[in-house]
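Missing here is one protein chain; the remaining ones are kept as they sit in the complex.
Per-chain numbering from 1; labels A and B assigned in written order.
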Amino acid sequence: MILVIDYNLKELKIWSFKESGEKSPDSFLIQDVEEIRDNQSLKRCIRGIAGKDQIKAFAFRVLSGGDYFLKPAIVNSAFLDKFEKLIDFLPFYIPSMLEMIKRFRDTFRNTPIVNFFETSFFSNLPDEEKYYALPFEYYKNSRIKKSGFHGIFHEANSGFVPSGDRTISIVFDKQTTVCAIHNRRPLSISLGYTPLEGIMSRRACGDLDPGIVFYLMNIHNFSIYEIDEMLKNNSGFVGLTGYDIELEDLLKLYGKDSKVDLAFDVYKAQILKHIGEGISVMGGLDSVVISGDNAAIFTPVIYSILKSISFLGIHIERLPWIGDKELIRITSEESKVRAYINRMSLSKIIFCETANLLRKSPSKHPDL
Amino acid sequence: MKELIKAKAKGLKKDLIDFYKKVESDKLDDSYVDRLSGLIAAKMRELSFDKVAKDDAGNLIGVIKGYSNKDAVLVVSHIDTKSVNQQKLEGIYTGDMAGFKAGVISSIYTGALIKRTLLPLTGDLIICCIPRTEYGGSGVEYLFDNFLKDKAKKIKGVVLCEPTGFNINLGHKGRMEYEIVVKGRLNRNFLENRGINMLGTMFPLINELEKVSKDLPSDLTLGRSDLRIKDVRYSGYQPQDAVSEFRVVVDRVFIPEEAKGYILDKAKTIAKTVYKQEPDITISTLLTKERVKTYTGLELVSEKEFKPWAMESHAPFASESLKALTESGFKSNFGYWKKIVTEGSYTYAKMGIPTIGFGAGSEDISSVEKDALTADKVEKAVYGQALIVLRNIGVPTFGWSSDEI
Partner (left out) sequence: MKSKKSTNILVLNCGSSSLKYKIIRMPGGVEIVRGEAERVGAKTQGKSIVRHFVFGKERIVEASLGDHSAALKKTLELIADDAKKNKEVKFDVFAHRYVHPGAFFSKTMKVDKAVLKKLKDTLPLAAIHNPIIYKLIEFCYQEYPGIGQFVVFDTVFHRTILPEFSTYALPMKIIKKYHIRKIGFHGISHKYVMEEACKFLKKDKSLQRIISCHLGTGGSSVCAISNGKSINNSMGFTPLEGLMMNTRCGDIDPGVVFYIMFKERFSSEETEGMLNNKSGILGIFNSSSDLRDVIRDIDKDKQAKMTFNMYVRRVRAYIAFYALILKKTDILIFTDSLGTGSSALRESICKNMEFLGVKLDEEKNKKYSQGVSDLSSSCSESKILVIPTDEENMIAKEAYRELVKNDSRY
């Protein structure tokens, strides 16, 4: 059994996969991290999930690997030293994540822990994409460049189409990201550094004129903390509609509330901008792969976007898109550009990769 | 990030309430401070402080280490130790956390909260619980002369956990105790075989001092100076005594424009004027010295003085700390204490380290009844103190919100 874990500082989501790839009927949620404050209670909890099965490995999803982790990594002492250096990338996240990993390692000393980073896929971004047009001394600073996001999904998406394809990969999740991939290499990514660029989310603003930041600071006397708070917590769909509800519920109001209509129209426009950017970088388009936890919910939005760019040779099938496989083709046979929905969940992707890694090097145990 | 802090604060609330009950239920006897210090040290260890220490003066120190060593913030609370204060404390209703206890508890839990969030700090967070007598500057002085000796330069600022009604207080008046000593052979009021009418002799001086007390200067922000005659002592009033001596002990509250030397000189001048007819006397003024034996057995001697101090509101430590509060929903303003004195007299007035005060409740003990401190208010103080610490030595995360990861 392999347990895939997603820790967002508030709760631990755990999926258990038997080696046959059969996913357990439920995922498990430890809602209050305080419940597993000590190793005993953690062990009890995990045992409760795994039952009698032997746990072959734990696999963690980690938001950022910075410059240090360019591919999945198994926990050992070298790993922990490097991981600690990531503090600067996400100060509020890295120490808590490190602590959680250490807890698992101390409680389950013989079980390998594999970490998958959302940024590893983007370590190979072209320089022209990676750097912002800032003065030389900042552009040289490795902290000030695009590290990307949703790398796990985007890399998996690119695996579903021939490597020679010029592919646009779109992930609909808490964040929405658009990535251009060619020859298995990412060439552009909409979320480079923080959710304050790219595509808006429930709370974050997405693409924004940086001049607005200074205008508000001068006129209103906002501090950078206040503006940051406004842009990341009070903007996006919440900012434009005033409704702080799940996007799934917001979508139900489309067509009935002009504020909601505008918000989704702005959202689609931002996605189009990054699709355009991706296609321009690749000089054309052969396939589109869409995935993410929200992909199913946003089917009407996806349909609307792809329909609006059908002149590129995308003949999109009418809704509903049905199929029993994980990869559903949503364009007709005659469509020049092929489009797919990849329904494979993040946890399954991580599970498959973990299983592969263990098969390749079965003797690799954590260096304690 | 704020959601993370609030969630961790919630997780600590029960522990805070239990600790308070323990502290509150203890008897206020002679070994109270000793027991309290034991409780504090144990609690700091239990809450996983990176380092817990007690120095020879009885100061309790808890350190939350930063991931780098660039600077440091001190969070300071005090423990009243003089028996005079014991009487004050007994008058307080149960279930209340007036006095120093709220400050002590909030300082400890501020450290615990920051530790729990695992948010990185650019320097150490040092929590200090300092035992203090009514005039006791010695505790904090000993702390800076010893444990903090090498760290003092790095301290970015000091947060005093004292009642401010959730405002940021920037200072208070000074307070000192001095004595006017009049020595010599006094001719007046000498009654054969019956000795000197000592009180009658002292009366003109006391009268003059009372007059002066009504005409003292005032500071716009800190308030009016004050003079009280605390005590009178005399000796040598028998006919056979070669020398008589009386002392007037003055409790003087003063503002920054009144220098210590000036006050003492003025007192001397007043006495000289009153007794100018007496040819054979000497008059001297001096700050009263206090000899304190700490509960750890150390003997400390210090002058009874708290210097006045007032921080500039535009000083970065003050203005950033206020912004950290108001940006998070606190309706805080700058203020000044009118009645109490604090360790700021040492940290700012003597050491020049930026110092502010922040805490729940009012400095006015008589208003305790209508503004009773509850655990909620102390929890709020902990949250505010944590925000202040993080604004000054925290490492912010821009762009990412803990809700959307």
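We adopt the following convention: a contact is a pair of C-beta atoms (placed from the backbone, for glycine too) under 8 Å apart; a residue touches a chain by one contact, two chains touch by 3 or more.
Small disclaimer: the values here were computed from a predicted structure and weren't measured.
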item: Which of A:95, A:151, A:192 or A:292 contacts the chain that the document leaves out; value: A:192
item: Residue of A:50, A:144 or A:355 in touch with the missing chain, whole complex considered; value: A:144
item: Candidates A:34, A:173, A:207 or A:257 - the one touching the absent chain; value: A:207
item: Given A:224, A:245 or A:296, the one touching the chain that is not displayed; value: A:224
item: For chain A, residues in touch with the removed chain; value: 127-129, 131-136, 138-139, 143-144, 192-197, 200, 204-220, 224, 227-228, 230-231, 234-242, 259, 262-263, 265-270, 272-273, 275-277, 279-281, 283-285, 308-309, 311-312
item: Residues in chain B touching the chain absent from view; value: 396, 398-400
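Keep this in mind: only the chains that are shown with their structure count from here on.
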item: Chain centre separation (chain A, chain B; CA means) in Å; value: 52
item: Residue ranges of chain A touching chain B (in the complex, touch as defined); value: 8-10, 34, 63, 84, 87-88, 90-96, 99, 174-175, 193-196, 201-204, 223-226, 228-229, 231-233
item: Footprint of chain A on chain B - complex, ascending; value: 1, 3-4, 7, 11, 67, 117-120, 323-324, 327, 391, 394-405
